[in-house]
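Everything on this sheet refers to the single structure shown next.
Note that one protein chain of the assembly has been removed; the remaining protein chains are unaltered in position.
For reference, chains read A and B in written order, and residue numbers begin at 1 within each chain.
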Amino acid sequence: MKAYDIVIIGGGPAGLAAAVSAKEKGVDSILILERDKELGGILNQCIHNGFGLHTFKEELTGPEYAARFIKQVLDLGIEYKLHTMVMDISHDKVVTAMNREEGMFTIQAKTVILAMGCRERSRGALNIPGYRPAGIYSAGTAQRLVNREGFMPGREVVILGSGDIGLIMARRMTFEGAKVKVVAELMPYSGGLKRNIVQCLDDYGIPLKLSHTVVEIRGKERLTGITIAEVDSKGKPIPGTEEDYDCDTLLLSVGLIPENELSRGAGVEMSPITSGPLVNESLETNIEGVFACGNVLHVHDLVDFVSEEAGAAGRNAAAFVMGERRTSQGREIKLNPIEGVRYTVPSVIHPDQMDDKLTVRFRVGNVYKNCYISVYFDDERISRRKRPVVAPGEMEEIKLEREKLLSYPDLKTITVKIEEA
Amino acid sequence: MEKRELICIGCPLGCPVTVTIEEGQVVKVEGNTCKRGDDYARKEVTNPTRIVTSTVTVEGGKDVTVSVKTQSDVPKGKIFECVKALKGIVVKAPVHIGDVIVANAADTGVDIVATSNVDEK
Partner (left out) sequence: MYDVIIIGAGVSGAAAARELSRYQVKACVLEKEEDVCCGTSKANSAIAHAGYDAANGSLMAKLNVQGNKMMAQLSKDLDFEFIQNGSLVVCTEEENRPGLEALLERGIKNGVEGLRIVEREELVEMEPNISDEAVAALYAPTGGIVCPFNLNIALAENACANGVEFRFNTQVEEIERIQGGYRLKTNQGDVEAKCVVNAAGVFADEIHNMVSEKKITIIPRRGDYCLLDKTAGNHVKRTIFALPGKYGKGILVSPTVHGNLIVGPTAIDIQDKEGTNTTRAGLDEVITKCANTVKNVPLRQVITSFAGLRAHEEGHEFLIGELPDAPGFVDCAGIESPGLTSSPAIGCMVAEIIKGILDLKENPDFVGTRKGILNPETLSMEERNALIKEKPAYGNIICRCEMVTEGEILDAIHRPLGAKSLDGVKRRTRAGMGRCQAGFCSPRTMEILSRELSMDMMEITKSGGKSSFVVGTNKDQI
């Protein structure tokens, strides 16, 4: 059986950044396993601009952003395999993979970095009633068809869900000659970034209907129309508010789900909130030497933060391999997300293992205006940051300093919450 | 005096920006958290511009399309003309990031360039 110090599952933005940082830290035995025909993952179909402001201080398209990391991987001589599907990861870090040339094979890894990304929620998960004709796509599937294959999925489009991919596809389909009639969003706020509403919908006069959902799907062979209706505060359609739209295409942009079937198989403990692994300050799961980063850990809005997080995972995995890691002698501080904060990544911190500065990322459960993001060390408020608005569609963060944590030797819990002004 | 509320699209933060205009001149920009927001707001109320991204067909490549963008932002009113300039364009592999696909698209003075690499088949 072949052996590697670090096996990275997935060659998308997370996997690439993790590989680069691990290599730069000094680990040579690294293997990236990628199921697609190329490195770069979903970025290759995200041809719009807006990537890289944080990482490269310039605005790039998805393929350009990916190309920069791919170049680093190639320049550093990091090994990778394409067209290779990982079938299983065992508890003791034996990775079973398969491709056309080598068949099924196993690799013993010292550490595994989970970087499988996420998938889109499907219509089925929403239980939208109606027929099941052709013409209903997840926004990402349509994005692949249009951007990578040059095919139009349809001419007259309704989009359900205001996630970023849906907003981006509203503009893309418009450019390529389709008529996008409306974007309906179940929640009273958008799931996507504000700037995408401006530059993908407002610019083209595409209406966004908040608190609306699709209540009927028509068409036995190909989609012929849908009905949307307003929903009440519990998300239930309000009778009498139905509006019919003729359309041949319904795109769904209704959420992303971290793709953790392999993680579960390995015995990784999961968070019911993020559907991703529970990790500590090193982005390490409950299985020693198994790390996670990027959208498989929790769904991000910005690839820049994926790269940053994955870079940390790569460094931590390298430290583990090189035996540099400070041992955690039991002291463990729990992060406690409450009052509007849905989760935090990481969920526990071993202060003796953490870097000098640690970014804790989280999402809020609702839209809060003029609020504070407050951090408490046990009962003592440590910081309070004013925010004009926070929303579930935009990931938030706080920074913690190691020095500070060490100066609280009895600290048990760090609470993060939203406080109204 | 006119006040316009904008959402800055300069970066993903999406800052709400208020622009005060007097006699056609921008006199004040508020709400932005960086220089980019100020630039964006001034431009948006006088001459709004956007980067346009799309794809064109590739022949003989490992992919059948290559992604493209306007090298810099173009006036909003020229967006569809820029897209139209790409209709029917077929390029031969290999294509590299930065290759000019259409020069001076729609008379904007801006080139449309490739944003991905497509190797030969």
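Here is the rule we use: a contact is a pair of C-beta atoms (placed from the backbone, for glycine too) under 8 Å apart; a residue touches a chain by one contact, two chains touch by 3 or more.
Just so it is clear, the model here is predicted, and its values are computed rather than measured.
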Hidden partner chain, touching residue among A:76, A:98 or A:389: A:98
Contact partner of the left-out chain, one of A:79, A:149, A:324 or A:401: A:149
Contact partner of the left-out chain, one of A:176, A:230 or A:396: A:176
Omitted-chain contact residue, chosen from A:72, A:108 or A:122: A:122
Residues belonging to chain B that touch the chain removed from view: 54-55, 65, 80, 83-84, 86-88
Absent chain, residues of chain A that touch it: 35, 83, 85, 87, 98-104, 119-120, 122-125, 127, 129-134, 137-138, 140-141, 144-146, 149-155, 176-177, 215, 217-218, 220-222, 237, 248, 264
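Quick note on the criterion: only the chains that are shown with their structure count from here on.
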Whole-Å gap separating chain A and chain B, where each centre is the average of the chain's CA atoms: 26
Parts of chain A lying in touch with chain B, wherever the complex brings them together: 37, 44, 47-50, 53, 59-64, 67, 146-150, 175-176, 193-195, 197-199, 203, 301-302, 388-389, 394
Residues on chain B engaged by chain A in the complex (per definition of touch): 6-12, 14, 16, 50-55, 57, 62-65, 67-69, 76, 79-80, 83, 97, 115-117
